[in-house]
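A single protein chain has been omitted; all remaining protein chains appear in their positions.
Up next is chain A:
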Amino acid sequence: MPPRQSTKAKLASTSLQPGKGQAKGDKSSRKTKKDEDETMEYGDGGEDWMGRPLLKPPDQLELSETELKEEITRILTANNPHAPQNIVRFNFKERVYKHVSIVEQLAVHYSVDGHLLHVDSDEARRQLSKISSVGDTTSVVSGITEPREEEEIEETENKDEEGTEEPEATDIIESEAKEEDVEKGGKPKYERKIRNQFNFSERASQTFNNPVRANGCQTEPPPRANFAATASQWEIFDAYTEELEKLESKKEKPKAAAVKKEERLTKKKQTTIESQSDDISRVAKAAKIVERMVNQNAFDDIAQDFKYFEDPSDEFREQEGTLLPLWKFQYDKAKRLAVTAICWNPKYVDLFAVGYGSYDFMKQTRGMLLFHTLKNPSFPEFIYTTESSILCLDIHRVYPHLIAVGFYDGSVAVYNIHETTNTPSYMSTSRFGKHTDPVWQVKWQKDDLDNNLNFFSISSDGRIVCWALVKEELVHTDIIKLIIHGLCKDELENLQLKIVDCGTSFDFHIEDDKMFLVGTEDGKLHKCSKAYSSHYLDTFEAHHMAVDAVRWNPFHPQIFISCSSDWTVKIWDHNIKTPLFIFDLHSAVGDVAWAPYSSTVFAAVTSDGKVHMFDLNINKYEPVCVQVVVSRKKNKLTHVQFNPVYPIIVVGDDRGCVMCMKLSPNLRRQPKAKKGQEVKRGPDVEIAKLNKLLNLVRDPDIKPK
C-alpha cells in the first residue's frame, strides 16, 4: 500500500512541486527562478537524509528584502467579508419585501465527517452485538492464535488502566480493521461508567450522625378566672332602671359636686406648694454628705494631721510642747464679731457651738450663734442670728439640742436645734425677771424637783437667776443678789441703798451641786450656796480687776482656777483664802480652761493673741507652751475650750475666727510607767497627782478640812 500512496502523492504534487517538475522538464517556468532553485537542486540529491525540500507555489510573489521587512497591519474581524449585506426577503406576514438585518457570518471552508460513533447510538449497539457474537465463535475455534492476538490487544489497549482485562465495551469504535481485533479478543461486557482514565482512585466515607436528643418545655398558662352570671329579661330590666336612677341622681347633684371640686382644687394647690418647699429639703441630706466629702478632700492634709500627726520634735525637748494649727472656722456674716463663747457638744464630739457678739460696749451690734463641725470646716452646721450680742452659751448635757444663751441686753433664751425656726424656743421677757444688764454666763443645771429643765444665769445687775423651762415659758427664781454690804449706806437719808456687785462669771461644784463660785467685776470671788440667798459662804479677794472666768478642777473637788484682766491666773483651794499658784501672763487673760484628761493641765488665752499651756506636774512656774496663734497681731484671744475626747483645743478671737489646734505629745504627757508597774488611770490618780503637788505649796499650818 505505501508505495502506491507515494506514487499518488507524486502525481498529485507534480503541479505544485517545482523541484520534481524540474526533473521531468518544464524548464520554461523555471528559468526565471534559476538562482534560487539551485539550492533546491542540491537538496534534491540528499532528499532522504535532509528531510523534505522547501516547496514554493509557482505564483508566489517575488519580494525584495525591504519589501519583506515591511510591516503590514491587518485586522482580523469576525465578520465574513463575503457575506451579503443587503439581503431582502419576502415577508409573508406583512406581504412585503423586507431588508434582513441579520446576516449569517459563518463561512464553512472545510468539513469532514468523523469516523467515531457515539456509544449510545443505534449503530454502535448494532456493531457491538455483532462483535460479541463473532468473538465467541473465534475464541473457541482458534485457540492457538489467541495469545498473539491478546498481545496485540494489549498494545492497543495499554493506554487503558485495565489493560489485563479483555477489551471492554469501547466507547469509541474505531475503524473496521480494529473492530476485527476487538471481535477476536473478546467478550464485550455490559456498558460501564467511564472513569477518568488517567487519575482515578476510589474512596468512601461516611459523615458522623449526631445523636438525637429530645428537649421539651412548658410555659405557664395565662392566668384565668371564672365568671358566672345569669342573663334574663328581668335582670336586664333591673339593671337599666338602676342605671337610670343613678343618672337622675347625678343630674341633681352637679352643683354640690362643683363646690366640692373647687375645694379639692384649693387643697391640691396647697399640697403642691408644700411639696415644692420640700423639694430642697429632700436632697438636703445627700447634699450635706457631698459637702462634707468635698471638704474632706479639700482639707485632707489637715484631717490627716488631726488624726495622725505627732510632732516629732517633742522627743528632743524635755518639757515644751507645741500647738499645731488645724482648721480655721470662719463665717462671712460673723467676721466683724468677737467670739464670746465656745461650747462643745457633749454628744457629738466633732460639733461645737460658738457665740458671737461684741465686748465693746460702745459698739453693740447684732449677735450670732453658729454651730461648727470638724467635719465641715468651711460652713457652719446651724446658723442663728440675734438682735443683741451673745455673751455666753451652754449646751445641755442630757439634751444636747437645747442651748441656753445669754445676751448683752440682759435677756436669756433657749434655742432648740431640732426646730427649724430661726427664733429661740424660749426667751425671757422684761415682764418676767429679765436681767437689766448683760448676762455674763449661763449654765444648765440638773432637773429640779418637778423635773423641769433649768439653768442659771449671772449678770452685771448682781442677780443670779434660775430659769426653769415650764411648758412654753421661762420661769425665773432669784437665787442670790450680790450686794456689797456695809460699804455704802446712806444714813442721812435713811434710805437703804444697796450697791450691787456685778457678777461676771460663776461655776458650780462638780460634787456638791449646791455650792458654786461667783466671780465679780471688782475682782472678788464669792463662794455661795443655793440654799442661802442672803449671804456668801466665803469671799476671796482674788483679783484687782474683773474676774473673767472661774472654773472648778474637773478631778479635784477643792481646787479651782480663776483668771482676770489683771494679767493673772490663780489656782485656789476653796478652803484656803490665799491662792496656791499665781501665774502672771503679761496680758489680760480672756479665758482659762482645765484639760479633761489631766488634773494638772490647763490652758489660758490672753488678749495679746497667745495661748498659754501649763502642766503643773511638769513645771510649776512656767508654761509648757506659749504660742501666738492669731493671724494678725492686733487680734485678741477671747475664749478657749478643750475637746472632751480628742487632744485638740479651740480658741476664739475678737474677729470672729475660731481656730482648732492639736496639742503636741508633750502637752498631754502622762506620768511615765515604771517597770513592772501598770499606769493607773482615773480620777483618783489625778487627784493624788494634784495633791502631791499641792502639798508642796500649801502652808503647812493650814490644813484642809
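By our rule, a residue touches a chain if its C-beta (ideal position, glycine included) is under 8 Å from a C-beta of that chain, and two chains touch if they have at least 3 such contacts; residues count from 1.
Following the convention adopted for this analysis, contacts and distances are computed from a predicted model.
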Options "Dynein light chain", "Large ribosomal subunit protein bL17m", "Vacuolar ATPase assembly integral membrane protein VMA21 homolog" or "SUMO-conjugating enzyme Ubc9p": UniProt name of the undisplayed chain: "Dynein light chain"
Chain not shown: contacting residue from A:243, A:310, A:447 or A:622: A:243
Sole residue of A:212, A:225, A:362 or A:449 that reaches the chain not shown, by the stated touch rule: A:225
Chain A residues touching the omitted chain (full complex): 222-233, 235-237, 239-240, 243-244
